[in-house]
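Note that one protein chain is taken out, while the other chains of the complex remain in position.
A, B, C and D are the chain letters, set down in written order, and residue numbers restart from 1 in every chain.
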Amino acid sequence: MTSAALDPLAWLILLPMFWATLAFVLGLGRGAWLAIIGIALQLGLALALAGRLLAGGVPVHPVGGWGAPLGIDLAVDGLAATMLLLTQAVALPLAVYARSYFTGDSSERRFFWPLVGFLLAAMNALFVSADLFNLYVTLELLGLAAVGLVAAGGKVGQTAAALRYLLSTLVGSGAYLLGVAMIYGAYGSVSLSTLAPLVDRQAPAAVHLAAGLMLVGLTVKTALFPFHFWLPPAHGGAPAPVSALLSALVVKASYYLILRLWLGILAPLLAPGAAIAWLAGLLGCGAILWGSFKAIGTPNLKMLVAYSTVAQIGYLFIVFPLLGRTSPGDAALQGSVLHAVAHALAKSAMFTAAGVLVKATGQETIDGLAGVATRLPLTLFAFALAGVTLMGLPPSAGFLAKWLLLGAAIGQGQWLLVAVIVAGGLLAAAYVFRVLRHAFLPAPVAVSSRPVPRMLEWVAFGLAASSVLLGLRGMEILRLLAAGGSS
Amino acid sequence: MKRIAGAAVMLSAGILAMALVVSMFELPPPAVRLPQMVQEKLPQSGVEHPVTAVLLNFRGYDTLLEVAVLLLALLGMLAGERPRPAAPDRAPTDPVLPGLTRFLVPLMGLTAVYLLWAGAHRPGGAFQAAAVLAAAAVLLHLTDLLPAWTSLRLRLRTGLAGGLLVFITVAAWLLGEGRLLQYPVAHAGSLILFIEVALTISLGLILAGLFLFLPDDDERRR
Amino acid sequence: MGILFDLLLAFALLWSAWRAIALTDPASAVVQFIVFGLLMALAWARLRAPDIALAEAAIGAGLTGALLLDGLGTLRTGQRQRDEQHGSRP
Amino acid sequence: MTVNETLPLAVIASSLLPGLIIFVLPESQVGLRSALNLLGALTKVILVGVLLAGVHAGETYAFRYAVLPGIDIAFKADALALLFVTLSATLWLLTTIYAIGYLEGAPNRSRFFGFFSLCVTATMGIAMAGNLFTFFIFYELLTLSTYPLVVHRGTPAALSGGNVYLAYTLAGGALLLVGMAWLYGLLGQVEFVHGGVVSTLRPENRGQLQIIFLLLIAGVGVKAALVPLHGWLPQAMVAPAPVSALLHAVAVVKAGAFGIVRIVYEVYGVEFAQSLDLLTPLAVVAAITILWGSLRALFQDDLKKRLAFSTVSQASYIVLGVALFGPAGTIGGLTHLAHQGIMKITLFFCAGNFAETLGTHKVSEMNGSGHRMPATTVAFSIAALGMIGAPFTAGAVSKAWLSEGAEAAGMAWAVWVLAASSLLNAAYFLPILYRAWFRPASAAWPHEHILARGWRETAWLLLLPPLITATAVLAAAIFADSAWSPLSWARLIAQREYLNAAP
Partner (left out) sequence: MTTGMIFAGSGAILFAMGVAGVLLPTHLLRKILAFNIMGSGAFLVLVGLGQRSGEPDPVPQAMVLTGIVVAVAATALALALARRLQRLTGRMELPPEAERD
């Protein structure tokens, strides 16, 4: 065995694909332990990779030994390592949660583990790929896995949501693919490292169009307002572990790609303060306001959490007008990545907590939560802690993210963004406390509570607590983000 | 309202098409010339047909993921279905088609083998071969010689996943020798053929499965 | 000569695609789509991409067409069942 | 980590850890829970004692931890911090005793005491925050940990009170956040330093600094209940009595007032703030608040609401003292921080006793309660007289210094404000005392829960805390010149930290 045999970069993709396929062969509903062990190993790999990066290495893996532009390169920088670590770290508790969550031969469970395995493989592959066309394949892999998970319930709402999701994601990746095609036509390569020195401000119009197509396609996949219409039914209607995976991680993958392209090969095309940056920022503002507004209004608990995702995605896009004026690696970028991390932890906590609440009360509505404060204090506490992160209150990681974004916005005198960032936090408080308030109401007499496995409660709590406590470890994340050179 | 939206969509589509076409004609020649590189490295790839070389060697990693995509589509399709009772046996409805099928299917099998083998030198390869196999299966089904698949037995599951498993295993094994999917030049040809054979069977099954697993089959014909 | 054929083929492609999209009757649209697929195979051949031409004919037009036709069948059954339930058609 | 770094953390941990353990304790573990609570509170008092001695002897206690590049969480236990820490730690001990008695047999006590401890933890963090960032963290934590206490009973009234509370405090927090982020953008770090850090900025930032000051003061002014940001305080009266005590005397309102002290003295610096023309408007707002609160208190029949408006008024004495440019005002304001806490907590303890024992919630129902509950009523009377500023009470001491400060600052109108407020105080407190002592009791109490046994008029745990605090109200005045009185400590602060000269 050579050292290459243990290259975490390659194994992070092979391993989940391997256990996913194996889980499928094992049979319907099987493979929970396989998945948990697999993800635990992946977490180890991601940590090893981060360690290597922090030690000054710049991990690149030319697949097939050919190297770009003929072959496909895998490469990891600080941003990719952060996302890899985040993905495995969130997936592991969710896998543990899902094992206890699905009972009997529910239709959601039958192909759950293979689908999750492919989902993780797709995300890991996406984070490390340095090839535009390969990225397209990972995007499709990710999209189909996610749709499969949503569709698994088999009921009308879930099927319709899955279909809407599928069509949106296909249109998104179609636009992305056309962009890639134009780029290949213009430069004769799809490798990021080959393209980087070729793309400059004098690029032909076709390249600008290509950039626009790729960005729009990815934006649809990220569900930025007003392309968010597919997200709430898909995330709100799926079983809790699936909702958590989708909201916490999957939307981040396409966002990651936007960020990567924006800071990477497309950077020379984007003049400082470009209109497209402002468009993204304004849509982000729209997402925050509209998503929060809908979350405040919906009667359904999981839909509330899903709309909250719509709102929180807005924060990820607010960063673009702020990025335009400063160099990469600045506070705004750090803020948006921290926000992605914080939101991943908090949203998975919130969906898992919501799953417990729905399971225990047997009701999906917020009105059905009365008395929960007494019966399921741990879960409610988890929900509240996750809410603290979403509101951006200290000492959570969400607060650090908001602090960095706010600082950047104030520093550049962008008062509109300042106002929206602050308003978004207050609106988040409005919908989070809406849930808590109902939970504090005394329980109706005739309510029957079903027992819930304690493991579910503890996973939700653990995720929520980590989203808050991570606020004390912000430095580590930023150090990893800065490692291995700028993206 | 709906009409306005429709007109807006059409208008934007028109503008998009126009912009794309116009911009295409202004493109300078590309800076990177990949075809030359492919030609240069072709002898090391283990196959003689450049498209197959790209598909299974230079960009073999894309293909690995693509196989997963195909399996995933099948999983997604099956995930929400309730298990259905096995369909009752039916008598053949049309005397002509079965006869034709009995004649066609072996021919299609041969074609698949040819396509697979030809892929190394000329157009063809695992995907095309698999498609032909799948078409044969569909034909068999349409003539009621092959019932719809109602359950996923272990053998079928292994068949469906086998190609991917082989591909992953080879990739992992090669990782020990060098890089992910880095075929040693001496064995590249045989390794690729090995993977292609496994893929042909699995992909054929998956593609057929996309059709044969479809729900409501029997209900529809009643 | 070649260019002229290409232009004609391109026009046919666009026309069949337009029909496939614009026809409101799903059945005619599917038929039109299969025609489109075959024309695509021809276009690939013109682009000196025989591998794709093969794949397009087998997978694109063939399998996708079959799947779509099959879907059409479901549609008909569903329609008929609904009509029978509502008794709207004799 | 040295001992001097650990001690501030230990003070925080002494309520945080018991709180976290209490959360997971089953409801039935009454004894263990009470023991943990008291253990934590006693430990805290002892630790604070050690700190007090150390600071008196000139030791410095500081701890810092970086969370973002250039942004630290910093604690320092300086003389000013200790004034607040000591007050809160002592009153927390008493309130805990009181709450154990008050909530006997009530549901959800683990939750209650858990958040109760968190609340005090947040207060300690606010008191010992070494920079604005740290202050903000604990300021928001305080908001979050008090909400479950306000809505504890789960009644519609409690929930709507909780809503109002949240709306005000979170909005205030948002303003504070913006102001703070802005200031950090200008300065890099905003440490709490004697004489302020803002004065290092160039004069062209003057306009920005004025806006930031407005944002910051509005942010903390919500908790300090400055008019017009005071609306939440009367609404939050639906909470159980120990919570009211906590809100008014130990934590929330005090945190706001304390924040104003830190911002004026250690962020802007009192002289620089004066040069930016910020202090006079602040004094005017404080004066308006003092008068408005007193006026509103006059017309409340609900006893706790009357006390709440009284808090609105009294808390602004502290702000007024801060806004009066000069050492005497500082001493008056800081002394009142402690004195008002002791007096107000006594009043709430007593109000809670009346409600729990007799079921009387309204002033109009209090006729003759002095005969039924003499000890409680004596304590109430002492505190009320203190509020009015009667001689030999804590209130008299702080009011005297405030008046002197107003004159020294050349703001004679403030003296009139203080006098008018005292009159109003008398107008809304004396009728209560009159009813309690001199009017005959009605035939039956509205809802008598706890029957008198011998001369023990109510449960021991309810009776003891107000008697202790009432004694303290007297002691703070009688022994005002002793070395450890709040007044002496305030003088120490003024002397050591701001003014470098004995008043």
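We adopt the following convention: a contact is a pair of C-beta atoms (placed from the backbone, for glycine too) under 8 Å apart; a residue touches a chain by one contact, two chains touch by 3 or more.
Please read all numbers here as calculations on a predicted model, not as lab measurements.
Though it is not drawn, the left-out chain touches A, B, C in the full complex. Although one chain is not drawn, the whole complex shows that of A:300, A:352 or A:396 it is A:300 that touches it. Contact with the chain that does not appear here is found for just one residue of A:182, A:288 or A:338, A:182. Where chain A meets the chain that is not shown, the touching residues are 133, 136-137, 140, 144, 147-148, 151, 154-157, 159-160, 162-164, 166-167, 170-171, 174-175, 177-178, 180-182, 184-185, 188, 229, 232-233, 236-237, 298-300, 303. Listed here are the chain C residues that touch the chain not shown: 2-3, 6-7, 10, 13-14, 17-18, 20-21, 24, 26, 29-30, 33, 36, 40, 43-44, 46-49, 51-52, 55-56, 59-60, 63-64, 67-68, 70-72, 74-75, 78, 81-82.
Considering the complete assembly, chain B touches the hidden chain via residues 6, 9-10, 13-14, 16-17, 20-21, 24-25, 27, 29-30, 34-35, 38, 50-51, 53-55, 58-59, 62-63, 66, 69-70, 72-74, 76-77, 80-81, 127, 207, 210, 214-216.
We adopt the following convention: only the chains that are shown with their structure count from here on.
Considering the contact criterion stated above, no chain is in touch with chain B and with chain C alike. More contacting C-beta pairs link the chains of A-B than the other of the two pairs A-D and A-B. Each chain gets a centre from the mean of its Cα atoms; for chain A and chain B, those two points are 30 Å apart.
Work out the mean CA point of chain C and of chain D, and you get 77 Å between them.
Remark: chain B and chain D have CA centroids separated by 72 Å (rounded to whole angstrom).
Contacts with at least two other chains are made by no residue of chain C.
The touch graph of the protein chains shown is a line. This structure has the following touching chain pairs: A-B, A-D, B-C. Note for the complex: chain A touches chain D at residues 373-374, 377, 381, 388, 391, 393-395, 399-400, 403-404, 406-407, 410-411, 418, 422, 425-426, 429, 433, 437, 440-442, 471-472, 474-475, 478. Interface residues of chain B facing chain A in the complex, by the touch rule stated above, are 19-20, 22-24, 26-28, 30-34, 37-38, 41, 57-62, 64-66, 68-69, 71-73, 75-76, 78-82, 152, 154, 157-158, 160-161, 164-165, 168, 171-172, 175-183.
Those residues of chain B lying in contact with chain C across their complex are 51-52, 115, 122-125, 127-128, 131-132, 134-135, 138, 207, 210-211, 214, 216, 219-220.
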